[in-house]
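With one protein chain held back, the other chains of the complex are shown just where they sit.
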Amino acid sequence: MTMTWTDWQAIAVPLVLALGAITVLLADALWRTGSKQVRHTVITLITGAAILFGLAFIAVQRNSVKPAFCRPAVEGPAQCSLVFEPLTVGLWAVLLIGGLGVVGLSAYRLLDVDIPVGEYHFLLLSALTGATVLAGARDLATVVIALEVVSLPSFAMVALRRDRRGSEGALKAFLVSVLSTAVMLFGISYLYGVTGSLYLQTIVTRLPAIDPDLRRVAFAAGLFVIVGFGFKIAAVPFHGWLPDTYAGAPVEVAAFLAVVSKSAGVGGLLVLVTFGVAPSGSSLRTVVCILAALTMTVGNLAALRQAEAVRLLAWSSIGQVGFLLAPLAVGDAQAAVGYLAAYVVVTLGAFGAVAVVQRHRPAGLLTDYRGMVRSEPGLGVALVFFLVVLAGLPPGLAGLFTKFAAFQAVLDAHIGWLAAVMAVNVMIGLAVYLRWIAELFRLPADDPFSVDIENPAVAVISTCAGAAVVLSILPSTLFALVT
Amino acid sequence: MSWLLIALLAVPALTAALLWALPAGTGERVAAIVGSVISGLVLIGSGVLWWKLVRPDGPSVLTAGDLPRTLPGKVHGYAETDVSWIPSLDVRFHLGIDTISMPLIALTALLVFLCCLYSLRITPRAGRMRSLIALLLVIETGVIGTFSALDLVLFFLFFEVVLIPMWLVIDIWGDDHDRAGRRRAATTFVLMTVLGSALMLLGFLLVHRLTGSFDIEYLSSHPWRSSGGTGLKAALLIAVGLAVKMPLWPLHIWLPDAHAKAPTVGSVLLAGVLLKLGSYGMIRILLPVLPGDSATIAPYLGGLSTVAIIAGSLACLAQTDVKRLIAYSSVGHMGFIGLGIATMSPEGLTGALFANIAHGIITGLLFFLAGAIKDRHDTSDLRAIGRALYARLPRIGGLLTFACLASLGLPGLAGFWGEMLVLLGAYHPGNLLPRTTFLVFMVVAGIGTVLTAAYFLRLVRNLCQGDPAEYPAAAFAVDLSRIELIAWAPLIVLTVFLGLWPWFLLQYWTFL
Amino acid sequence: MPLILPLLLAVLLFCLGVYGVLARRNAITILMSFELMLNAVNLNLVAFDAWRLDGLATGQTLAVFVITLAAAEIGLGLAIVLLLFRGHGHVDADTARDLREQPELQENEL
Partner (left out) sequence: MIATAWRVIGVGFSLLVILTAALLHGVDPQQADFAGSYAGIHTYISFGVRTDDLTVLMLAVVGVVSACVQVYSIGYLEKRVASYTALVTLFTAAMVTVVVSDSLFLLLIGWEVMGACSYLLIGHYWERQDARAGAMKAFLMTRLGDVGFLFGIFVLGVAGDTFRISDLHADQMSSPALTAGTLLLLVGVVGKSAQVPLQTWLPDAMPGPSPVSALIHAATMVAAGVFVIARLFDLFTAADATLTVLAIVACVTMVFAALCAMAAVEVKRVLAWSTVSQLAIMFAGLSLGTRDGRHAALFHLLTHAAFKGLLFLCAGVLLHQVGSAAFVVLRRYTRRGVLRKAMPVTFVTMTIGLGALAGVPGLAGFFSKDSVVEAAWDHARDGSTVGWVVLVSVCLTAVMTAFYCVRLWLWVFFRTPALAGALGAFEADDPMADLEDPDTSKLHDGSWLMLAPLILLAIAAAGLGYADGVHIDWPIALVTTVLALFGALPAYSLWQRGADPRPVLLEREFGVDSAYQRLFVVPVQWFAKLAVGGDRDVIGGYVRAAGKAGTLASEGFRRLQTGNVQTYLTAAVVGVVALAILAGVIGS
């Protein structure tokens, strides 16, 4: 099998990201003479350049379809391992924007001094490579490998500060992840046994035709695969590691986990559900629906009584994933990706704001934000806006319309009970964010937060805010990601 | 494209943004002035729009002999703006007004203007006038937007706009003495409403699944006539969502707390216009779009409304807090509106629309008065305030009596016509509805009017009347101030005017 | 050899691995249990491959991947365990509980 030009094109972005990762690592390792500031800047630029290449590539190629690593199948269309298509474009855009945001958040003077810059960016780019591959993967082997390429660097990033909290967080994430990988692989092995192929294309054509006796096996196998992803995206009941890991990791890494790692998992699951193991009508979709309902309910409820900003964001990100799973469960890629995009933008912004506050107030309590709309109006208003988008209320129309699309997807699939659960969760979610918003508005504050905010943080947060505003005015942009 | 209507929406919102952009020190002082000017402009704008809508050669020429035989709530849009917004979700930015929404828009503009005017001199203890005025203006945008939205999703969107501002208004400027209570009240309000509106959204989506459109103008001329099944589910969901806002018994539980804890201007807007979003939605969306299924649920709606009338009035009879009492009275009055809608008859709908306006005016006045009394005594507890207000604050006491009489539906004042037409509607309800049931509702609602009178008279007796020797006038308590008179005068005048000249509004509402 | 025997063995191995993960406290032992689970997967893959004989040797290929993957995971895992040991002085997975939810809410109201 030879590599065609299409193949190269299809893997251009992951390849550049991987090359960028190696470049960053080498640059950091070999170039020890420059000042820390210059090195940090250069590394940030290289990382940014690699990601920007990816964004430019998908901007140019957004309408093309490039199947890569294909072989003609015995029956049906060709079997491909990696496909560059509109869905891939949407997911990559989300992933790369998220990655870029995290890079921005990790710019000089923002990143914790204990964290080695080169390794950090290397791991970030590596994970991003895995994430992009995962979003384009169309066979199970690629999926597994890509998933591991996303996960392993992430745990390393969590532990990068090398303190007690970091190591504990990393251990938890790691153990859960490895278990999930094992479970998923176990499922894949049966899926392979039942269908005789690892190509999603083939699996989806063969699954309906399998021996009825093997139906249960196929179901269990599919369930294991989905559960494996459930661990990754911290769907309830596989969520236990997430709040602890977020709390243990540096805020930037938590942002990375919440944005890139989670998007990658959602992207992978989306690919699997829509193209592979769970064709419409499959009871596996019901499983995903149950997961969605559980996840959003538990996530929102647990977030209700959190006193720390990061933990609240952690739990609320679980709740958001629950909402994401709803359109995903019915195979509505457009709604899911749109939701993901809005989520990524505002989560980045919110983590950015938290990172700024946490740098000066390490306790990270919600009460630290008291009176911020008066003492730090820019940051305060931006944070309020992010939270409102997360809650899905006006003026955060980006959040509102993505939730709307999720509702529409679920209702069009005639899953009324899930829609009802979602409606209740809109309420609980609002209760979660209102507590924080209330703190921001509360006056007079004893000791209001007021500092000179670092320029990169201003840039990232205002970019996120600007993007969220634009997306709120033109929500159709969100749904144009996947056409 | 109508720039005037767009301006009515955009100007308050932009002004709010502008106010927040002002530095804190400057903003505090100029906020109320800016707010008054801008909301005054909006009021003028809505007046101009109204005139353009009903002018003799205008779009809706109505003469007595030439009545349009229209479905209840069918849209004859004017000043329309219709732009595709989110094609993938089939959402359009479709605005427009007609004679049903126009008076409500004007009422909103008026009440917001009066609230801003009132705030020129009388400010809540929490201060922060800049933010308060800005939030009032945002609420104005939201409410006017809801009244002019001709797309279901847009309606939902504007419906939600008011939530967070109102939550903030209650939470920050609410009752000074009960911080936890006002937070709880605000949160209960916002959470119940948001749950309701999420359910309503589900209903809208089901409508879209059935008819393939979110456009109210289209839907009102192509209603989903068959009943049962998904349509019934949609109607139920929409009704529940709107009923929370209205609020209909037993979903009213957020209302007394929210009104009682809110600052004066908050209560006025909450009762005056926010509740109308629910009833307006029923008239604008539920009945025209899903007539068949509405007829199925109308008896239940009517029954619950009747229960609301009785339960609200009874609850008022046992209240000891003047703001809570007025809040509960809203439950009863909105019950009348609900009953009017449930009759699905022209008289009932006309009555509901009239009662909407009248309730907005009268209850606005009542809450202004209750706020004035509360400000002067630093409590709204009747026992703590004491009696003999006639002796201590004669003008305010007199106005309170007037407002109470208006609110209990005294003929000759605005409150009467709505309730009368609702009862008349219940006397011969729409064709699809069981007449006997509605006759029972009519009689029970009639008894409700007596109970309404009873609690208002009880309020007057326990608050205004009494032996002045036992309750000497407080030194600091000043009677009606000039700004109060100015802010309330339009409401008083309108109460009398609409009571004596109901045709001013009735002539615009003609339904088959 | 009937297919069922290796499959049964794989299930057994997997369950053993799950038991180890859930029940053992020592992080190293847990890592070893993971190895057991992955090996169960490998056994499955190879058995199915032999059963299918599709000419591509898909199962065997994936098994090779899985072995590589396991190696990478163990590498990273050991590094994390080492870090844990450095911070805590032991490698018990269930005693690293610094990050649990603080039982009492540190908020003055609501």
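A, B and C are the chain letters, set down in written order, and residue numbers restart from 1 in every chain.
Just so we're on the same page, contacts are C-beta pairs under 8 Å (C-beta built on N, C-alpha and C of every residue); 3 or more make two chains touch, one makes a residue touch a chain.
What you see is a predicted model, and the numbers here were worked out from it, not measured in a lab.
Peer 1: Among the chains included here, which ones are touched by the excluded chain in the whole complex?
Peer 2: When the full complex is considered, the omitted chain touches A, B, C.
Peer 1: Which of B:269, B:326, B:385 or B:405 touches the chain that is not shown?
Peer 2: Considering all chains, including the one not shown, the answer is B:405.
Peer 1: If I consider the whole complex, including the chain that's not displayed, which of A:46, A:91 or A:179 touches that chain?
Peer 2: That would be A:179, which touches the missing chain.
Peer 1: With the missing chain put back, one of A:240, A:444 or A:466 would touch it. Which one?
Peer 2: Reading the full complex, the residue touching the unseen chain is A:240.
Peer 1: Can you list where chain A touches the absent chain?
Peer 2: Interface with the chain not displayed, on the chain A side: 171-172, 175-176, 179, 183, 219-220, 223-224, 227, 231, 236-238, 240-241, 243-244, 283-284, 286-287, 290-291, 298, 301-305, 428, 431.
Peer 1: Could you please point out the chain B residues that touch the chain left off the display?
Peer 2: Chain B touches the chain not shown through residues 64, 67, 69, 188, 192, 250, 253-254, 256, 311, 314-319, 345-347, 350-351, 388, 390, 398, 401, 405, 410-412, 416, 420-421, 423-424, 427-428, 442-443, 446-447, 449-451, 453-454, 457-458, 461, 464-469, 499-503, 506-507, 509-512.
Peer 1: If the missing chain were put back, which residues of chain C would it touch?
Peer 2: 18, 21-23, 25, 93-94, 96-101, 103
Here is the rule we go by: only the chains that are shown with their structure count from here on.
Peer 1: Report the chain closest to the protein's overall CA mean, measuring from each chain's own CA mean.
Peer 2: A
Peer 1: Counting only Cα atoms for the centres, state how far chain A is from chain C in Å.
Peer 2: Computed from C-alpha means, the inter-chain centre distance equals 24 Å.
Peer 1: In angstrom, rounded to a whole number, how far apart do the mean CA points of chain A and chain B lie?
Peer 2: Measuring from centre to centre gives 43 Å for this pair.
Peer 1: Calculate how many whole Å lie between the centre of chain B and the centre of chain C, each centre taken as the average of the chain's C-alpha atoms.
Peer 2: 61
Peer 1: Find every residue in chain C that makes contact with two or more other chains and list them.
Peer 2: 110
Peer 1: Could you check chain A for residues that touch two or more other chains and list them?
Peer 2: In chain A, the residues touching two or more other chains are 438.
Peer 1: Taking the complex as given, what residues does chain A use to touch chain C?
Peer 2: Contacts found on chain A: 140-141, 144-145, 148, 152, 155-156, 159, 162-172, 174-175, 178-179, 181-183, 185-186, 188-190, 192-193, 196-198, 243-245, 247-248, 305, 307, 311, 365-367, 435, 438.
Peer 1: Taking the complex as given, what residues does chain B use to touch chain A?
Peer 2: 20, 24, 85-89, 91, 126, 128, 142, 153, 157-158, 160-161, 163-164, 167-168, 171-172, 183, 187, 190-191, 194-195, 198-199, 201-202, 205-206, 208-209, 233
Peer 1: Spell out the part of chain C that touches chain A in their complex, as residue ranges.
Peer 2: On the chain C side, the touching residues are 10, 14, 17, 21, 27, 30-31, 34, 37-38, 40-41, 44-45, 47-48, 51-52, 54, 58-59, 61-62, 65-66, 69, 72-73, 76-77, 79-81, 83-84, 86-88, 93, 96-102, 105-108, 110.
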